[in-house]
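To keep things clear, I will list the structure first and then write my remarks on it.
What you see is the complex with one protein chain gone and the rest in place.
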């Protein structure tokens, strides 16, 4: 393979660009497990995840695991064998979560989707109203499906659920959206939400997060799915060693602490605005490419287009994998490929976490060059369009800089 | 607190001293999950764990988890609800493992021990012979219990099991011994062994390892404990994404790869010899302290004294925690404390992983100073004794260096 | 100041983007000064600089210093008080070097330039032919002036010198060009060339390099400028401690070694081509901006436009510093400012060292956004133009990737 020079531009939708500060925080010896420093660090991470999940009561848990581990924590702590759960498809992850439920002994009902639209709140309401006996013990949704680039409206789904008075637990997979798109556990009456370190949390993969409402904690007392490593109750022990059911993943916590510091410095509202603005720029660029008719953004409804990741459908005559391969091998630019039913039909650009204007502009430029090299018809000028979008939305708080 | 200068001397029995090379290996950006580099790295780690477990057939698994996660993997993949398992106590971890079995729906029979002796192979044989109906589906033992500093004789236990022809799966917790003390899965007919990254594997905590024999793999097809994240079968998928049931813990794998490289460079036999020799030196030092009658090595039988960690019992009049506190606060030396029934009665010196002569001598010197400062009666000259031990066992392969 | 997210895009023309590998190489303890490892490392760096300077005979020297230190080494080792030296201006550094000569007791004759053209070989020839008595002991030129973005034609100047038979030493400042633009000491009969670590050598600042021909080494025996730290002869001692006139700058050498490895892996010819191609793309973008009449590339003659750095003159009504400030504060993009007579009138984009397509495209996009935000009239579509340039010059060695 040819030499690849310059930093790799990681446009994968997870893991993402890790800030230098976060990487540097891991560059240290291990410390004693019971030391004041480690206990304090772990406590602060657990506590500081709460405002990120926008939960005040309830509990947060950090696992040495990935997002799938967080799912298992969510399910196994709050449900019992044979429980029915309602799952909605907006991409690959709803189905995967349902599959896990099945492995664990639950009975998922899977509401299929076309991967190009978010969850329809009306469909949620209708299904729940039909469940007169309250057989569903939990409703599972994915806020942002990384495969499809669809962000469903959690608030609207929540409202639909509330309107029916259905008592099922409301669980949200926020792995790809946490700290990129607003999620309000308290306000939206979410019972369990799950996240992971390697997306908008800007940290290395290896940590998974679960936040559980008071109601979910109460359910866990009655839930009978067998569990130990994932067990919430055990992890609420006053002794820090139990918080991780054994040895804490120290270096990943060092990294997480630094990432949370950065999030606190910027502020969640600013972070959401930044993601919105940069994602708008990416979409402006994609729409330019789309003009030639050979590709288009997968998510059809503008307000459902994810601020974390964009999936671009490519006419199969032209081979979406080609552009991804070219970018990887020749441009040191790593894109996401098509997953599941989009396999071979799409490529994905991640734009969450530690990103800014030049990353987004470089990404579009790099991909446009890739499209050119692969002979895939595309409109030209994605970066020009993105610049216009960014200029229009730039913060004008500071006095104009132009000469007069 | 006073300023602590100089590197912290980490004599905790896990996490341990991480080599600079290993830490440095983590100092890099994340990479695309499906990249050839990551897939190759993960594959090589999985493969290269086999000779460390001394298993040829069978499978190895790497989890984003800690040792407790590895236990859960071992149990949930090979057993079914209501299965009886036989567990032996040599410290705190046998009981903990049994407790997990109970959480998961197994029925453990717990054979208590006095924490000062290893497992008695005869007791194993007797109990198994008494189990005429082969009710026990698994036998669980801890090779080295970190709390007691006891290393049981896995080969002898294996022989005892074999002698009875009992078909139960033989599972060994090698978390504190793997790559420090010999473990031969093939030869000793071990069905499942578990390890973790942060002990003699010299890596940051956050990875857990499981090795399963062909027989264990076959059992997993029939085992009905619910499982998903831990599921072996799912992790044997050809697609690398499944090897970790989702996103791989990349940075910990970067570290592990480097640590395995170092293990391969030194060679397991050399590593075992080094641990033996350095542990002998530590014990020589402890025995000097013991001369004053206020403390002694917890492990009573020399061949059961662990090469990974030494627990030192201190006369309760003198307060074992004092010396640990003093070393931590004043000497920047982190010891392990007494766990479980040894809480408040012992301190522990870890001596596994990336250690050498000067670490061991500095450790003894530092603790001896701590004993002195805490007014705990002790014989003096631990380092002198350790030097004599090391000199006697030094490799004489090179020509004598003395003057002519 | 507002939070700046994402990596800083360092488009300064030195220091430059340091590869992760190079940074990581510094992440280690110091080692014993006389250890085989350090001696071997230093020797290999000294030796491997030779092919980078394209010198076979002669000597290379590495200083704990910056480029100015290398100048002082060049002058003080080969000249004597009162010696006349001929210096050409193509930007700020010719004058600075002449100034240093004056400080050291030399008598520089300074041939002014307009900062928009390289050295005129005819002028060199004319001036040397007029120097019948061979009063000039050295001719000093800067290959690439970082302030003006001008690269003079070293081969042509060399030819001009050779044509006159003038015996003056020929010295070239290659700080901003070494390993970005070809420099052939042997072939072009260069007597002394100087470089530094923080430009195309991709390393942290703090090391300076000098390469001296055999003829220069011979001159050093007769040269009487006082010197010690810089003294070549002293640094040729067999003992490694003398190579650095005292303690070696170990960590910078660890970094340099890694950077040289990367240079060797890619190959100098490939590196030059990469710089040419990427610089062409940058210039294509700048020319788009120039269409609105408010700015232009400073270097007027295409073949003198540097492959390391581009200086862009901005109509003073619009304030070049504004765009630089905006990019720094709002876009986390660091540009170079105007130096010397270009102060306040230009900004500079560095494009040397560890750069690739996406960096160049992101840079243009980022600056174009800055121009927009500062209200500086500019043509739009710099990135589109750059993409066209890159596509036209891309390596077609691999089979076309387009679908069929």
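Residue numbering begins at 1 within each chain, and the chains themselves are lettered A, B and C in the order written.
As a convention for this text, a contact is a pair of C-beta atoms (placed from the backbone, for glycine too) under 8 Å apart; a residue touches a chain by one contact, two chains touch by 3 or more.
These numbers were taken from a predicted model, which means no experiment stands behind them.
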Per the whole complex, from B:240, B:286, B:349 or B:386 the residue touching the absent chain is B:386
Which candidate, B:122, B:163 or B:270, sits in contact with the chain we can't see?
B:270
Residue touching the undisplayed chain, where the options are C:8, C:44 or C:393:
C:8
Positions on chain A where the hidden chain makes contact:
20, 23-24, 27-29
Contacts from chain B to the absent chain lie at residues 2-7, 9, 17, 19-20, 27, 265-266, 270, 274, 317-319, 322, 325-326, 330-333, 354-359, 361-366, 368-369, 372-376, 380-381, 383-384, 386-388, 390-391, 394-395, 400-403
In the full complex, which bits of chain C touch the chain not displayed? Write them out.
7-8, 10, 12, 14-18, 23-24, 26-35, 63-69, 72, 81, 99-100, 103-105, 196, 198, 204-206, 225-229, 231, 244-252, 328, 334, 336-337
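FYI, only the chains that are shown with their structure count from here on.
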Given over half shared residue numbers means same and under half means different, the chain A/chain B interface is same
Can you figure out the chain closest to the middle, judged by Cα centres?
A
Mean-CA-position distance for chain C and chain B (Å)
54
Rounded to the nearest Å, the gap separating the Cα centres of chain A and chain C is 44
Mind pulling the residue numbers of chain C that touch at least two other chains?
20, 27
